[in-house]
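Since the structure comes first, as C-alpha cells, the remarks are kept for the end.
A protein chain is absent from this complex, but the other protein chains hold their places.
Per-chain residue numbering starts at 1, and chain names A and B are given in the order in which the chains are listed.
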Amino acid sequence: MNNQYKVVNKSVKKIDGLALACGKPVFTEDLSNKDFLCVKILSSTKAHAKIKNIDISKAEALEGVKCILCYKNVPRIIRTTAGQGFPEPSPYDSFMFDDKVRFVGDRVAAVAAINEEIADKALELIKVEYEVLEHILDPRDAMKDGAPVIHDEKECKVIIPIDYRPEKNICASVSAIVGDVDTALTNSDYVFDITVHSPRAQHCATEPHISLAYLDEKDRIVIVTSTQVPFHVRRIVAQTLELPVKKIRVIKPRVGGAFGSKQEVCFEDIVAMITLKTGLPCKLKYSREEVFVSSRTRHEQYVTIKAGLNKDSKITAFDMYVLSNTGAYGSHGLTVMCNCGSKVLPLYPTDNINFKGHAVYTNTPVAGAYRGYGATQAAFAMEIIIDQMAEKLGVDPVEFRLSHHIQEGQGSAIFQALGEGREGVEQKVKTCGLPDCIKLGAKEIGWKEKYYKPKDKGPIKRGIGIAALMQGSSIPEIDMASASLKMNEDGSFNLLVGATDLGTGSDTVLAQIAAESLGISEEDIIVYSSDTDMTPFDVGAYASSTTYLSGMAVKNAAEQVKEQILKVVSEMFMEKDAIYTFANKKVKSNSGKEASFEEIALRALYQQNQFQIGSIGSAISHSSPPPFSAHFVEVEVDTETGKVIVLKYVAAVDCGTAINPKLAEGQTEGAVLNGISYALTENYILNSYGKMLNPNFRHYKTLKMNDIKEIKTILVPTHEPTGPYGAKSVSEISINGAMPAISNAIYNATGVRLTDAPFTPDRVLKALKSKI
Amino acid sequence: MQVNLNINNQNKTIEIEPGEILLDTLRNSGLHGPKRACSTGDCGACTVIINGEAVNSCLIFTASVDGAKILTVEGLGTVSNPHPLQKAFVEEGAVQCGYCIPGMLMSAKVLLDKNNNPSEEEIKTALGGHLCRCTGYVKQIKAVMKAALQLKGGR
Partner (left out) sequence: MRGIKEFLAPTNIEQVLEMLEKYQEKAVILAGGTHLALVKSSSAEIMIDIKKANLNYIKEDDNNIIIGACTRPVDIINNDMLKTFADGILVNAASKMGSKLTQNLITIGGNIASPFPWSSLPPALLVLEAKVSILSKQKNKIVPLQDLLKANPKNFINKNELITSIIIPKSSKNLKTSYITLSLTENDYDLVIVAVALLLESGICKKAKIALGSAISPCNTIDHIEPLLIEKKLSKEIINNVAKESITGLNLISDFRTTDEHRFEVIKTLVKRALENCM
C-alpha cells in the first residue's frame, strides 16, 4: 500500500453508504408520487412483423387514460439508442415507435394513465393488426442468402464510415490485418483452432429500468432516470423529439446497479414525449420480465481463434473471427465486437494477427453494453488456446503465461488498428503488474500442489484453472470528462461532476482524488453528480473510464483551484519566492506562515479582491492503459450429474493505484461472481418463435450468498503515470476470467473441454459421456 | 377496507384494497426501504420483518397481516443513529448500489436476534434469499460478522 497518500489509496467510507443503508429516498422511484401518470408499454408478441394497423381509439376513450403513443402520432426520427459519444458508432436503426416490430418484446405503443390498473386495461384495448414475416434467431443464419431482411426501412444508416449492410443483416463488420497470418500458420509447428460460444445474458441489476419526466416551471422537460449516460440521454431525446438540447434536463439520482444495461436510451424518449403532450409528470418502470425481454442483453457470440505455435515456444500468429449477435437493433454492435480484438489480442504479442468479425441482426432481444463488452466473450477463447499451447509444449500454464504476456514498454499493432468505430490509438504499456498477479494468485490457490496432483479416483473430481486478462481504461481521443470545483467559506468544496455513480462508488473516489490534491479530508468535499444542468459534461459510466478519466478531470480542476488559492495566499503573505504546501486544510509557507482554507475563502469571498475560487477541469486521454488480472479457480465436478461447483476463486488485479482499496475489491468480487454465474447458470431460453421462456428470477438463475464458497481478491499495486495518482480502471476486467478459467479447470479435472457456456450440468455430463 | 399495522413502532390505520400487496401498502405509506425488484419473491429487496420473521413483502396480502408488528429498515436505525449492522455494512464496503441492502439488513437482523455468534455458513443460509449483483457477497458476510461481534460486546 502506498503510504505517501493521505486520502487516496485509503478505504474511506462510501459517502452515500449510510443513506443507502438507512433506506433513504434516493432512487428514481422514491422521487415520484401518486400524481405521476403510470406509463406502460405494449410490446410485440411477434418476432418479425409489419404493423398493418393499430387502433388506439378504444384505449384513448377509457376514462383515466391521458395519452397513447404509437407510430401514428410521434415524429418518425431515426436514431440509435446507444449511449455513446457523438457521432455514434452504432447504426441509426430505431424509431420511438415504428410500424414494424423486430423481436418479441419490441415497442408497439405506450399508454399513460392516472393509475396502473387503468393503464393495464388500456393496453388490452389497443388492437394491433400484424402481418407476420419470416424470422431468424440464430446469428449463423443472418447473412445467408434469402434470409429475411430485418432492417429494410429506407431511413436506416450509419453516420460514420462503417461497413453497414442491413440488406444482408450486417450491422457492422471489422477487419484488421497485421503481418501475414496465412504464411505464418502454414509454417508453424503447431496450429490450434477453437470456437467458443458465449450466450446472451442479462445484467440483473437489482433496480429495474425506470424513468420519470415532468415539466418544470419554465416548461422545460426534466427527466429523472436510472441511467449511466445522462448527457447522451439528453442529446438523443432532443434529437428524437426534435427539440433543442437546452429544453431538456436529465438528472441521475442513485442507481440500483446497471452494468451496461443502462448505457442506453431505453425509454427516456417516451416519458419525455408523454410529459410534453400531457403537461403532466409521468413514470415508467419496467417489470422484471420487461427488463429481461425489452431492455438490453450481452451479445451472444461465436468466437473462433486459430493460432500458431513453434516448438521454440514462439507464438507465430493469431487469427480471430467473431460472429456477434446484436439482436433486433444495432446498439453497441460494432464497438463490442471491436473490443473482442482490442482487449484480448494484445495480451500475447505476436507479429501476425488477423481480426475479423461480423455483427449481425436477428429477431431476438436487443444486445447492448454489458460489463466486459466483448472482452468477456473473446477471453473465453484466448485463454483456452493459451492453455492448449502450454499443454502441447508440456509447459505449466502459469509459466507459459509468465513467459508470453505483454511486458511494460511493449505495444501492439492492434492498439492502433482497432478503435471504437474509428482508428485506434497507438500506445505502449506503461505499467504491467501481471507477473505479480500471476505469481501471487498461483500461490494463493495452491497451484503447484493442486495442478500436479494425481486425478481423483471417484466420481467427484477436482481441478484447477487459470486465466490471464487485460482490459482498458477509457476510450482514448474520444471520451471526455469534466469536473467543477468551488470553494465555500468554511474551506469545504462543492465538487460537481458529470460522472455517473451507479453504486460503483465514483462519487467517493472522485472526492478522494480532489481531497488528496487539495490536502483536505474527503469529508470536506460535497459531491453532486450527473445533472445536465448543474454538472459539467461527462460521457458517463462505461468503458472503465470514471476513475481514470473523470479522476483526471477532477485532478485538473483541483490543480487550477490550488493556483487560485496560492494567488490569494501570496497577497496575504506578501512573500517572494516562497514554497507553499497544501496539507491539513491549510497552506503553509516554508517561511513558517500559514493560512487556513477558511481564512483564504473568507478573504476571497468577502474581504479583498473578491472572486469565487473555483474552476472547471476537463480531461481526455491519449491512451487506454490496461489493467491486468490473473484469475485462478478450483472446481469440483460431479461426473455423474455434471454439476460444477467453484470451491475457491482467486482474482489478483493490477489496477494501478487503488484509489479506494475496499471499493476496488468490491468491484472485483462483484464482477467475479457475475462471471462465475455467467459461466455456470445463466441462460436466455428462447423458444423457436423467439419468445423468452424464463424472463424471471425463478428460472433465470444467478448465484446467491449460499452458492459461494471462497472468493479472494488480491490488489497488486503499480503506478500508472497517465492516471490520477497512478490509477487505472478496475470495474470491468474481472468479469472476464470465470468462463475460461472454469473451462480450463474442468479440463484439468476431467480431461473434457467445455466450449459452450453456460456449463450447466446437462452440457458437462454430455461432454463427459462423449469423451468416453 | 381498513387494517391496523404497527410499522416501525408506530400504530397506523390504513385504508387498503382487499387484494392489495403489502409492499405497495408500505411504499404508498411513505416508506422507501422495501423495494419492488422482481415481484416473484426471488430477490429479497422487499424484505421486511413481520412478528420477528423476515419475509418478502411482495408476496404478502396486506389484509392477512392485520394487527401485525412490522419492521422495515427505516425502523432499524437512522443516519444520525445507525444500528451496528448498518454501520458495519458501510464500514466493510458491503454497500455498493444499496438497492438490495434494506432487505438484506432485515434478514441479518433476524439472524443476529436469534444467533449472536453465527458462522459463515449460517450467515450464507440466512441471507440466501437475497440477490446482490454488485458485491459478490464477500464483504456482506464480513459485515454481519463484524456487527455480531459488536452486538455481543454491548452496543
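Criterion: contacts are C-beta pairs under 8 Å (C-beta built on N, C-alpha and C of every residue); 3 or more make two chains touch, one makes a residue touch a chain.
Keep in mind the model is a prediction, meaning the values are calculated, not measured.
Q: Kindly state which of the options B:88, B:126 or B:147 is in contact with the chain not pictured.
A: For the chain that is not drawn, the touching residue is B:126.
Q: Touching the absent chain in the whole complex: find that residue among B:7, B:31 or B:54.
A: Of these options, the touching residue for the absent chain is B:54.
Q: Among A:76, A:622, A:698 or A:771, which residue is in touch with the absent chain?
A: The single option touching the absent chain is A:698.
Q: List the residues of chain A that touch the chain left out of this view.
A: Missing-chain contacts on chain A: residues 117, 120, 640-643, 680-681, 685, 693-694, 698-699, 701-704, 706-707, 760-762, 765-766, 769.
Q: Which residue numbers on chain B touch the omitted chain?
A: Residues touching the hidden chain, for chain B, are 1, 17-19, 21, 39-42, 44, 47, 53-56, 58-61, 63-64, 66, 107, 125-129.
Operating definition for what follows: only the chains that are shown with their structure count from here on.
Q: Quick one: report the Å distance separating chain A from chain B, using the average Cα coordinate of each chain.
A: Computed from C-alpha means, the inter-chain centre distance equals 30 Å.
Q: Please give the residue numbers of chain A that touch chain B in the complex, ascending.
A: Against chain B, chain A makes touches at 11, 13-14, 16-27, 29-30, 34, 203-208, 254-257, 259, 287-288, 502-505, 662-663, 665-666, 668-674, 696-698, 702, 704-706, 708, 711, 713.
Q: Quick check on the complex: what are the chain B residues that touch chain A?
A: 28, 31-40, 42-43, 45, 72-74, 76-79, 82, 86-87, 89-102, 105, 123-125, 127-141
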